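Excerpt of the complex: some chains, original placement.
When the chains are written out, they are named A and B in that same order, and each has its own residue count from 1.
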């Protein structure tokens, strides 16, 4: 089992969970009652942070685990930590203003890209060697 | 392979699928045509049931499987069934009224929390023993 990747998976899940906690807090603060998901720009940005993190989970988690299983556990975990850091910067930036979401987004997209491409190479190499 | 966890995974996926079926039904009943996702409070609550279940899938599934692989298959499956039951209560409650979604939500959040914390302990113990 890739232990380091398992730990980073829980870290990413906890960060993602926290983006949802912030939506619940923003509902109260800006008076946007469920089931509404619009009504105040400050709420909508916090909501979009959660949504965008959700949108990337089915990219990040499969890429992370295929990288871990076909390439290297510690390498997957290290790039996974970069992804989480990018996500934290995205959360902080986007919560402040929509035009401050770029840097964190770029970092997490780059990390996910490294995992995807690395996993693809790892799978192809393994298949070529009949592994 | 953790067989019981595999079965509960399919059960959770089927319940989640059903939340989407209910959105399609609510589109027809309340006259909210795609691609709109607002327009009638009764539709919006049914839509939010699907969305919230979707939002929790990337928390529940990784936590369930890490618990199964690092702690115990049958234990993961048992807590997973509690999660599914909480999700059913949430679906029924929220469909009736926004303020009736709390109990089911709390049950499924508790179940997911048990899986997350249990998985984390399981991984750390395994790493400490050099497993």
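Here, contacts are C-beta pairs under 8 Å (C-beta built on N, C-alpha and C of every residue); 3 or more make two chains touch, one makes a residue touch a chain.
Note that the coordinates shown come from a computational prediction; the quantities given were computed from them, not determined experimentally.
Undergrad: Given 2 shown copies, how many make up the whole thing?
TA: This structure file describes a complex of 3 copies of one sequence.
Everything below uses one rule, namely that only the chains that are shown with their structure count from here on.
Undergrad: How far is the middle of chain A from the middle of chain B, if each middle is the mean of its Cα atoms, in Å?
TA: Roughly 19 Å, centre to centre.
Undergrad: Please output the residues of chain A touching chain B within their complex, sorted ascending.
TA: Within the complex, chain A contacts chain B at residues 1, 3, 6-7, 9-10, 13-14, 16-17, 20, 33-38, 50, 54, 57-58, 61.
Undergrad: Tell me, which parts of chain B touch chain A in their complex?
TA: Residues in contact with chain A: 38, 41, 44-45, 47-48, 54-55, 58-59, 62-63, 66, 69-70, 94, 98, 101, 116, 119-120, 123, 126-127.
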